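A single protein chain has been removed from this complex, and every other one stays in its place.
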Amino acid sequence: MNRPLQTRKLLTIVCEAALEKRLEKELPGFGAHGYTISDARGSGAHGRRDAAWPASANIRVEVLCDEAVAEAVVRHLEAQYFSSYQLVVFLSDVQVLRAEKF
Amino acid sequence: MNRPLQTRKLLTIVCEAALEKRLEKELPGFGAHGYTISDARGSGAHGRRDAAWPASANIRVEVLCDEAVAEAVVRHLEAQYFSSYQLVVFLSDVQVLRAEKF
Amino acid sequence: MNRPLQTRKLLTIVCEAALEKRLEKELPGFGAHGYTISDARGSGAHGRRDAAWPASANIRVEVLCDEAVAEAVVRHLEAQYFSSYQLVVFLSDVQVLRAEKF
Amino acid sequence: MPFEPVILFFLLGALAGLIRSDLRIPAVLYESLSIFLLLAIGLKGGVELARYPVGELLFAAGVVVAAGALIPLIAFPVLARLGKLPRADAASIAAHYGSVSVVTFAVASTFLLGRGESAEGYMTVFLVLLEFPALMIGIWLARRGAGSGDWSKVLHEVFAGKSIVLLLGGLAIGWIAGSEGLKPLDKLFFDLFKGMLAIFLLEMGLVAASRIGDLRRAGWFLAGFAVAMPLVGAALGIATGLLLGLSVGGMTLLATLYASASYIAAPAAMRIAVPEANPGLSIGAALGITFPFNLLLGIPAYHWAAVTLHGVFA
Amino acid sequence: MPFEPVILFFLLGALAGLIRSDLRIPAVLYESLSIFLLLAIGLKGGVELARYPVGELLFAAGVVVAAGALIPLIAFPVLARLGKLPRADAASIAAHYGSVSVVTFAVASTFLLGRGESAEGYMTVFLVLLEFPALMIGIWLARRGAGSGDWSKVLHEVFAGKSIVLLLGGLAIGWIAGSEGLKPLDKLFFDLFKGMLAIFLLEMGLVAASRIGDLRRAGWFLAGFAVAMPLVGAALGIATGLLLGLSVGGMTLLATLYASASYIAAPAAMRIAVPEANPGLSIGAALGITFPFNLLLGIPAYHWAAVTLHGVFA
Partner (left out) sequence: MPFEPVILFFLLGALAGLIRSDLRIPAVLYESLSIFLLLAIGLKGGVELARYPVGELLFAAGVVVAAGALIPLIAFPVLARLGKLPRADAASIAAHYGSVSVVTFAVASTFLLGRGESAEGYMTVFLVLLEFPALMIGIWLARRGAGSGDWSKVLHEVFAGKSIVLLLGGLAIGWIAGSEGLKPLDKLFFDLFKGMLAIFLLEMGLVAASRIGDLRRAGWFLAGFAVAMPLVGAALGIATGLLLGLSVGGMTLLATLYASASYIAAPAAMRIAVPEANPGLSIGAALGITFPFNLLLGIPAYHWAAVTLHGVFA
């Protein structure tokens, strides 16, 4: 390809919709330059969340970023939200163009 | 990070919305401890599914799990649904915290 | 597993909803045999897109394909859309069954 | 005026689909409208039902269900032998045509209303009763020979299905609350009914247009079936109506019920119970041909036949 | 007739949930209906409000808010000491019960309307005023001892919250435009109100049914609390209503407000401000028990008490 692909981290957070506004405010502070959110439902250790009303809706947040940012965000989520909120976090490696964007 | 990241499988199923209830019932039986679902539309070998009404809606199901569970689920989908339903399944490696959850 | 898993590329495009119809028309031309789309919102270099109305809605497009197709699509997006549209593209490796499908 | 105005909305939707307009009715609006229509039909039926002694109804209901059960039993061999369709497909299509289309029923009611023609209030009860036996028969036809499988799951799927719950629930609420009790809800459920139906038909037009491809693949036999079967059903409906001494309106509605093919409850149930069947065939025929056929030609024809034969026999 | 017909929709939804029907009200329809109901209640209140001098209202509002503030202060020690619930849970549940349920209020208004019983128009103002003080108290109860934290964020969360904005906004528009100015909007906001409420209750029935599991885990103490607390609240409401010289209708509505537990504004605010609290407990109690209790038994009982005591004291 014309511009080379570079490796970055894709951080995915599945959590209660109640956290959306808060995450939107916090993410830039850790160096994330963007995020993508979609609506979701699901099930986990805390039972089923069927998205039938706001209190049971989930969101799925994706952040493309470099490893340091990913680490900082994960550490923050662990400290701040793991004990009281329903959320799941995972990381994977992806190839991106324009890596300076992330 | 405080707790170490461990590798797990992310199993993604894109299929007809008609299978949602059934998958929700079956997944725990294969050892999956949770799943996340969102609405989708798409196109594939069987043509376009535009989600304009329930009969043409897709869902996108994600399951974080260990390799054995992923294998069991994939084998089940292959045996049970591949011949009669429109679905696509893929696996990838992801890093998770609290790996015992999955 | 009964049938062996093979590696393919998962190409993910997050872009303005305005591009949906166009991408749907173009993707097959590059050899993609299918795609999956879901609705999304997000934020990036061009600011926040809250999906409150069509002009600020995003979509998230996934294409399972082989490396050559992925490369062709990425090159096309780069040439055609990067300068004027808000979009983010990333690639990852996934394992699929029935690899001939993609 | 040859057309009910609501039918013009169907045609507009179909046209928009054919010219590949970017008009899309959001899926959620489709779901919301179908909840509204099912509830409203149930409520109206319940209010009417309160006026009839249950005993009188029981007999008529038995006859209507028994006669209706003939439809899938006629359709199946035609599809399997004449049409050479695989058993699963023949059974699934038979189930779709044995079951009923709520929206076609609504359009027929609207058609009668526009002509000032009244009908027995308990027709909605028949609508509810006719929805599921054909599904059972279809599943049984598909599975004969094969292992029996999980009937309880299937029964649950059908009886706890959205359309039955809303129709029966509306019926019960209408029956309990009565015309007076429901009055404060009339402005939503009754006054807006026809307008909501119009928007729903706009969407069905769009969906029907997107099924053209399926139809082309299905071939001429199925297209012919999708026009002939409603006529057979309608004839059965008029005969049964005469037998039961229904009014002209009642006969028209029963003919429409028998003639119509389900595309809400049946596709959902068949997809789970008879997965080998290709939904493109059954939905393509039911929604792409039979539904518009009934809307545009069928209903007026059944009404005409009912008027004529009622004059002769009753 | 023992039940308002709208309550039958709640029962239908609950039943559908219990038999695990696949009936689902789309989340967007839920959100749209709640926007509609909040706006409509605000508009109606605003129109009524225009008829009263503000001075007269100020005093009454102060009394109503002060008396209402007792509810979380009573509930908290009961939950924490008698119920041995952790502080965060006790505080969160106290906040839910101190705040009010807009839908319960709407059903009570509908109940009065059905009986031709009028009420002071400014009750909607009380509804708005009662929504947030309890949330503040709940947060303060949860945080006592712990660091103070970001009150400004919490205040913003509550005051800029959807339900306050729509209720207050509706109130202001109704007040500015007046009965005449709003006339062209009546057909949507007032005529359809009860029908929309019915569909919303159908959804709440489904949601309530899905909370049964939470309740089972919560145990008998909380179940008892969820029935006893509304009675305490209602008694306080009737006493306050007598003190203020409200009409029978007004007393009934105030009793209902105090007796009701919030499940729209409170869950959202508590989830952010008191994250350690288990939302299953508060929502399970408020929506799974108190809401149906008020609908089915509470409102008629509060009305009966208001009639009786109004006769004695006023």
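Before moving on, here are some points about what is shown:
In order of appearance the chains are A, B, C, D and E, and numbering begins at 1 in each one.
What we mean here is this: a residue touches a chain if its C-beta (ideal position, glycine included) is under 8 Å from a C-beta of that chain, and two chains touch if they have at least 3 such contacts.
What you see is a predicted model; the values in this text were computed from it and never measured.
All shown chains touched by the missing chain in the whole complex, by label: C, D, E.
Considering D:G62, D:P77, D:G195 or D:G224, the position touching the chain not shown turns out to be D:G195 (whole complex). The chain omitted from view is touched by exactly one of D:G62, D:P77, D:G114 or D:G245, namely D:G114. Between the chain not shown and the residues E:V165, E:I212, E:V227 or E:V307, the one that touches is E:V165.
Looking at subunit D, the residues touching the absent chain are 1, 3, 5-6, 8-9, 12, 15-16, 19-26, 28-29, 110, 113-114, 191-192, 194-196, 198-199, 202.
Mapped onto subunit C, the footprint of the missing chain covers residues 16, 18, 22, 47, 50-57, 81, 83-85.
Touching the omitted chain from subunit E are residues 28, 31-32, 35-36, 39, 156-157, 160-162, 165-166, 169, 172-173, 176-177, 181-182, 184-185, 187-189, 192, 268.
The working rule: only the chains that are shown with their structure count from here on.
Taking the mean of C-alpha positions as each chain's centre, the chain lying farthest from the centre of subunit E is C. The two copies, subunit B and subunit C, are related by a rotation of 120°, based on C-alpha atoms and rounded to the nearest 5. Mean C-alpha position of subunit D lies 41 Å from that of subunit E. Centroids of subunit A and subunit D (each the mean of its C-alpha atoms) stand 46 Å apart. Shown for subunit D are the residues that touch two or more other chains, namely 31, 268. Contact with two or more other chains is made by residues 38-39, 92 of subunit C. Per the contact rule defined earlier, chains pair up in contact as A-B, A-C, A-E, B-C, B-D, D-E.
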